[in-house]
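My questions will all concern the structure given below.
All protein chains but one are shown in place.
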Amino acid sequence: MNKFSQILGAVAAGLAVFIAAWFFIHAGHGGSTSAHAEDPAVAAATVQPGGAPIDSSKCILPVEQMRSSHMQVLDKWRHDSVRDGNRVYVNPEGAHFEKSLNTCLGCHNNNPMFCFMCHQYADVKPTCWDCHLSPMEVPQ
Amino acid sequence: MTMNQQRREFLKKAGLGALAGLGAAAGLFPAFALEKTDPSSFTQKPTPGKVRWGMLIDTRKCKQNCTECIVRCHHDHNVPDLSGTKNEVKWIWKSGYEEAFPTASQQFQTDEVKHRKVLTLCNHCAEAPCTRACPTEATFKRWDGIVSMDYHRCIGCRFCMAACPYGSRSFNWEDPRPHVRELTAAYPTRMRGVVEKCNFCSERLVKGDLPACVDSCPEKALIFGDLNDPNSEIRRMLAANQTMQRKPELGTLPSLFYII
Partner (left out) sequence: MIEKALKGGRGYWTWVAILLAVIGLGVTAYARQMTLGLGVTGMGRDISWGVYIAQFTFLVGVAASAVMLVLPYYLHNQKAFSKIVIVGEFLAVSAALMCMLFILADMGRPDRVLNVLLHPSPHSMVFWDVLVLNGYLFLNLISGWAVLGAERKGVAPAPWVKWLIYLSIPWAFSIHTVTAFLFAGLPGRHLWLTAVLAPRFLASAFAAGTAILILLTFILKRVAKFDAGDEARTKLAVLGAYAGVANLFFLGTEFFTAFYSNVPAHMHSLQYLYFGLDGQGPLVPYMWFSLIAGIISVGILLSPPLRRKTGMLIAACIGLVVSIWIDKGVGLVIGGFNPTPFEAIVDYIPTFTEISVTLGIWAIGLLVLTMLLKVAITVKTQET
């Protein structure tokens, strides 16, 4: 099977699941669209699994800085954590983060939008996803 | 099934679906089920040589047809299933006593011991020949005694494989991903062309958990601990029992010990 038909299949499957989920959620609320917060399933979904005390609502560095140098940050993090065991990053505001790609993916989980689109536009081909499983591509 | 597991299953099934680029969909699944580390449990930078992780394997307790630890390890670390081929990749497996300890005394040994299956994995040697042979320090001795792999740096020359006297290293002769039975999101896979091996579950140790094999053993046949701490359970067990290391005559000082 070629890559294109794989992606096409995946897109189709995803669409189907999305529509099914939409119906499931709507059925659960009798057609109401404003009751998400009261729904225990959805509330559970927004809780960080593992309950890590990491403030994941913030970005580690300002957006502009991340846009220009996220690759250096990731490379430095990788080196520090894999080779030196130095796993804690403290940003200029004093917030603590774990030096891990998972820290980024915890919020920026939609990596087709967050990573791929821009990389495609800039025509860069990082090899991150040869090994790291992006949240969106863990198959069934 | 808990809600969280259900959600994880759901997300797994949704999988590539979000590739469709549906912004609304992304809003529906805000948190991906990645396990996070508690950063309060580790210091800024560990002191090298303070800790030396080691393992004691009680082969008397290890059930001969049990493969819990192997299945669990290979699942958790996305080890591809290429068993029975020349391209096989393995982190932990069972070998015959005679093959694992070829230089140990075999004469007049009972048949039961001779044919006993013993667990074999990376020995995390204190004097590791593989780290010496590596031309890029892609495999290196960590601060805690673990012989670690930097998959980003490995050039795939396989010198470490020739240097390892225990056959503990595997090379990715092909793209491993299609051969991973069930992908585990919490740990990366490897790419084609790099060497891999047991990492003593460094990703679990950092969270304060025991290695997956130790954790999953129903017989509690694996003891894990700090060899540098004279009061650790493993050190007490080593003092109280007659133990063996594999090929000790090579001077590699394995961190794995066996009770036969």
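Worth a mention:
We just call them A and B in the order they show up, numbering each chain from 1.
As a convention for this text, contacts are C-beta pairs under 8 Å (C-beta built on N, C-alpha and C of every residue); 3 or more make two chains touch, one makes a residue touch a chain.
Note that the structure is a prediction, hence the values are computed from the model and not measured.
The chain that is not displayed touches the following shown chains in the complete assembly: B.
If you put the hidden chain back, the residue from B:Trp143, B:Phe159, B:Phe200 or B:Phe224 that touches it is B:Phe159. Within the entire complex, the positions of chain B that touch the omitted partner chain are 85-89, 95, 98-100, 102-103, 129, 132-138, 153-159, 161-167, 170-175, 192-195, 247, 250-252.
Simple rule for what comes next: only the chains that are shown with their structure count from here on.
Note: centroid distance chain A to chain B, computed from Cα atoms, is 27 Å.
Residues 3-4, 7, 10-23, 25-26, 28-40, 42, 44-46, 78, 140, 142-144, 148, 150-152, 183-186, 188-191, 206 of chain B are the ones that touch chain A when the two sit in their complex.
Residues 7, 10-11, 13-18, 21, 25, 40-41, 44-50, 52-54, 78, 82-88, 96-98, 100, 102-103, 105-106, 109-110, 112-113, 127, 130-133, 135-140 of chain A are the ones touching chain B in the complex.
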